[in-house]
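Input: one structure, supplied below.
Missing here is one protein chain; the remaining ones are kept as they sit in the complex.
What follows is chain A.
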Amino acid sequence: MIDHTHLNMAASSTTLVLDNGASSLKIGIEKETEPVSVPNCITRTKTERRKSFIGNQLDDIKDLSGLYYLLPFQKGYLVNWDTQRQIWDHVYQSLLKITPSDLNLIVTEPPFNFQSVRDAMIEVLFEEYGFSSLTLTLPSSLSSFHQLMEYPERPCTLVVDSGYSFTHVVPYYRGKALLESTLRIDVGGKLLTNHLKEIISYRQLNVMDETYVMNQVKEDVCFVSQDLYTDMRKARGKQDTNTISLDYVLPDFTSVKTGYILPKGGKQHGTSEEQILRIGNERFSIPEILFNPSDVGIHQMGIPEAIVHCISTTPKPMHRYLYSNILVTGGSTRFPGFRERVLTDVRKLAPDTYPVDVTQHDRPDLVPWLGGQKLAQEGREGAGGHLQSVTQSEYKEGGLAQCHKKFYDNQIILHSNYN
């Protein structure tokens, strides 16, 4: 029954790449130029009492105020399978209209995924959806592969992945993760939005129920400061001298469909109905938490210090290569000034003898998917050995043990194995 000559080859010719993030999933066939980004949630509104909106159905909601979220992930790990399966069903059947049994799947899981979560994932994808073959990997591994394809001469990559639930710093040596040196900072986009909600609600207007709106405000106004105390001084300034503070018109979803920054010096507010937030030092103090979690009382290093600490725990010969090839990825690195600040801070903290360089893609949130795409194409050409897939038939023979061996053992490197 089983064709053993093809055991190690992917069983289908087309590969689906799914970067299954806690806030949005990025999905698409490898032939596409870009993935579709789908909110990885089910939402409910105040007005429609009997309807839930799955994934991108969120686009159909006219009044996004007081949106209620059901999320498959908790603290960055997939625990609500009911929710996840409803979203996957919708995405596969209605959005992409694909037949899983015709496809190989490359899918991501977070670093240090829990055994039972991974077991559930493999079981659901093979047995319920029936994918032809499966590759389970880290988003940062796909990103490092993307970087390796762009800069084949660089043996090491330090991937910083700052997403919705947390931020990881993962060093790579020739495409393999050094898990013993990997660090997690418990700050991500969700915490930043929640903190913004909290301080705006305290200082101006109760927006505690407005996660959707305030997330948009965060994306529209926040930036990473290059000099915190100077920006603080600027933010105190009156009217004309204040280059930081701005007015943000909140959407009311009737006359104002999306929030926007009120042009400076423009005429007074059009209608008195508009609800306006005055945003000052919040513009940079929110992303600042990524650089100093202690600003909100989280006793952990910020990103630049964690980079330096992480590298210091890797084998010495790698240090130079890691410092000179830092890749920042993930939605929470999209704040203007993020890359520059990481570069400046790491430069200050790193030994003088090492060159420091930081790379950022113009869509840092898509890099894992793009890396998966490259991996799918590379794998098909049979080069590398980076694509570790398990086929349906291998799964039926070897079960979960087979999967763990392939997905885990071949993708990481322990310090003791490095020479």
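In this text, a residue touches a chain if its C-beta (ideal position, glycine included) is under 8 Å from a C-beta of that chain, and two chains touch if they have at least 3 such contacts; residues count from 1.
One rule holds in what follows: contacts and distances are computed from a predicted model.
The unshown chain of the complex is recorded in UniProt as "HIT-type domain-containing protein", chosen from "NEDD8-activating enzyme E1 catalytic subunit", "small monomeric GTPase", "HIT-type domain-containing protein" or "General transcription factor IIH subunit 3". Touch with the chain omitted from the figure is made, among A:T14, A:N242, A:Q275 or A:Q300, by A:Q300. The missing chain, though absent from the display, is touched by one residue of A:I29, A:M232 or A:L343; that residue is A:M232. Shown as candidates are A:S52, A:Q275 or A:T344; the residue that touches the absent chain is A:S52. From the options A:K26, A:H90 or A:H195, the residue with contact to the unseen chain in the full assembly is A:H195.
Note on the undisplayed chain: of the listed residues A:R174, A:R203 or A:K396, the one touching it is A:R203.
Remark: the residues of chain A touching the chain excluded from display are 44-46, 49-50, 52, 66, 68-71, 74-75, 77, 79, 81-82, 111-112, 114-117, 119-120, 124, 168-169, 179-180, 182-186, 190-191, 194-195, 197-199, 202-203, 208-209, 211, 229, 232, 235-236, 280-282, 285, 292-302, 305-306, 309, 414.
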